[in-house]
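Structure incoming, see below.
Heads up, one of the protein chains got dropped from this complex, but the rest are sitting where they should.
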Amino acid sequence: MSAFRNLLACEFRVLARDRMAIFFTFLFPLVFILVFGFLMGDIGDVSRARMGLFTSSDLDRESLDAAIAAAGTMEIVPFSARSEIEDAVTGRDVDFGLVWDGTRLDFLYDAARVQENVAFQQVADGIVTDFDLRRQGAEAPIRIDAIDVGKTSSASWFSLVLPGILAFSVLSAGLNAVSGHVTAMKERRILDRLVVTPMRPVLLLLAIASLRLVIVYVSTLITLFVGVGLFGLRYDVSWLRYTISILCGTIGTMGLGTIIALLVRRPSSASNIAHAASMLMLFLAGVYFPVEFMPGFLRGLSVAMPLTHMANALRYAMGVIDMSETEFWAINVSLLGVAGILLPILARYVVRPMRR
Amino acid sequence: MTDEVLLRVFDLVKHYGDVRAVDGISFDVLVASVFTLLGPNGAGKTTTLEILEGIREPDGGEIGIFGERVKRITRPIKQRIGVLLQDGGFEPYLKVHEILRLFASFFDRPLVVEDVLRHVALVDKAGALVRTLSGGQMQRLALGAALINDPELIFLDEPTTGLDPQARRNMWSVVTDLRESGKTIILTTHYMEEAEALSDSVCILDHGTIIAEGTPRELTQAFGEETMVEFRMDDLADARLGGLDACCREYRVDGGSVTVETEDLPATMEGLFAWSRRENVPLDSLIVRQPNLEDVFLSLTGRRLRE
Partner (left out) sequence: MIGVLRIAFTHVVTAIRERVTLFWFLVFPVFLLVLLALIFGNIGEEREIRFEVGLVNRDTSGSTPVDFAAVVEETFEGLAEPADEGTPSLFTLYRPSGATDVGAFLEAELTALRRGRRAAVIVIPEGFGAAVLGTMSSGAGGSSELTVYMTTSDVASQMATEIIGQVLSAIDREILVRGGRFDPEMAIDSRAVWLGTTGEETPYVDFVLPGIVLMGFFVNGLFGVPGAILFNRDRRVLRRYWVTPLSVPRYLAGFSIGHLALCALQFALLYVLGRYALGASVSFASAPACLLLVLSAVTFLAFGFLIASLAKTANAGMATANILNMPMMFLSGLFFPIAGLPLFLRLIVYANPLSYLAQGLRSTLGVETSAFSWPLILGVPLGWIALSILVASMRLKWDVER
């Protein structure tokens, strides 16, 4: 077993000295989290919107105020002139504006805030409906009682994004372990040198896999704690399921990395392809925006992607979404299955001499 | 070969901090000759070359070239020289003819690319990407790039390193052809046979100065009246070699072969045979020869041509 231990120690040293790998494993997810946490935290969250208000008439003022109050916990900023409120909207001092002149409600939007205006318009629609009814002394006979059956009480879209990012770091690490690390060793003939010794290739792969596993696990934990600490995200983590997801994810994606390594003509292109593939997957796997928003054909593609399921498995393990146990195990067992088929092939790839 | 001087180096100096890499060297290179610079690593040979190729500035001295005297190689001068670098790459995603066209565009009066392709035997590879070329083909491409401007003075920096014997022979004939056509060549090499076969004039550098110069014949003759006796020996136990001291004043051992220097051949041979019988050492592949450039080099610098 000392061969294994030595291989492991060498693998560790090689990785520790490779700044790019360290960056991509540890820093990259952190940077993601930091940047996205601040950027995306507020999207669609109208409760923190600022609405400008300008009324040139006091007609039905009570009803209007009541309708506005009922619309949500927005901050209302009063203005004394129409031009002022318009400047405030275009200058982004307020998110949108409401002008009431006694006969008409004008909602002012900044035309450029394309992504956010949808949410503001919905608030506006609600105000109009409510105002209409109150003015005539009527009340909506049917109201909605929305009951949240989600697992976390105050979950935001970002708390769904974080597990997706963790899944992405597992994917990158697993792909890179083979299409990156092993292929580089092949390209540089290091594998040739090792293979003419009595060393068993399976031990090398085991060393690579164990090291990556530990590192990925640690890095996801760091990212998770930063997310919790900095942004106050709340998770209900089942550590057993979390560990299993990370384990199966890492090994499974190493298997996927093998596919790439086997398909490319030159080992050096493997890491580029793996990188490109993981970036494409990142966008298509519903990490940034929900799969439901994608057009039909892309939705189908998204379902075919391993990252989508890895992200969901992690979300389940972290208590953000619900999933049937069967599905959870099916995902992880499939990942293991992929690895089980492909890693022995990888062992043969390791041994095969470089094609000239 | 004429007596006309194409290049004259006057007291060239280059230092890096306290180290004097090139410590005041002067030499002449005649038109239509092959001038070989030899020297161990760190001798100042590389620096001298770089200065003459125009990619390093000297700290002192002058260079007389193409009839003018300059402090450093200027761009107009570069129009008339060609350089085959020892190591250097080409853009991997360009085709062979695109590389030659690119280099041709740097010069005022380049040759026709197709002619150069023919000259270096790369016509059928003209459309191939650089990354698909073999080592030998790459070297021929580099040579083509060095000759694209029909230079009067050509620098060949270790032109046959890494080539197989056939390719080496081809390069040798290229060099002699170039000389026959009136071009002047400054050559560096680690191969003794190459230096002996090609050079009209040799200059040996060490520690930044010239320690010997002349034709290969002059240099080996200056070595003295020595004869060299060489043989191979498998088991080189020092103890057994110790017995050689009695008969052989100067000998060296390297790589399984022993070389003895002697001025009195008969006496040395007697001593050798006696030792061989006494120690029961077969004198495999015994040869008696004249000193060669390697021997000269070794005795002057203490190091082999090829480290």
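General remarks:
Going by the order they are written in, the chains are A and B; count residues from 1 in each one.
Everything that follows uses one rule, which is that a contact is a pair of C-beta atoms (placed from the backbone, for glycine too) under 8 Å apart; a residue touches a chain by one contact, two chains touch by 3 or more.
None of these values were measured; they are calculated from a predicted model.
Looking at A:Ile222, A:Met294 or A:Ile345, the residue that reaches the missing chain in the full complex is A:Met294.
Contact with the chain not shown here comes from a single listed residue; of A:Ala138, A:Val196 or A:Leu240, that residue is A:Ala138.
Take chain B: the residues that touch the chain left off the picture are 46, 50, 53-55, 75-76, 78-79, 83, 85, 87-94, 98, 101-103, 105-107, 129, 142, 145, 149. Contact residues of chain A toward the unshown chain are 19-20, 23-24, 27-28, 31-32, 34-36, 38-40, 42-44, 48, 86, 89-92, 103-118, 121-122, 124-126, 128-129, 131-133, 135-152, 154-157, 159-160, 269, 272, 276, 279-280, 283-284, 289-290, 292-296, 298, 312, 320-324, 327.
Just so it is clear, only the chains that are shown with their structure count from here on.
Between the CA-based centres of chain A and chain B the separation comes to 62 Å, rounded to the whole angstrom.
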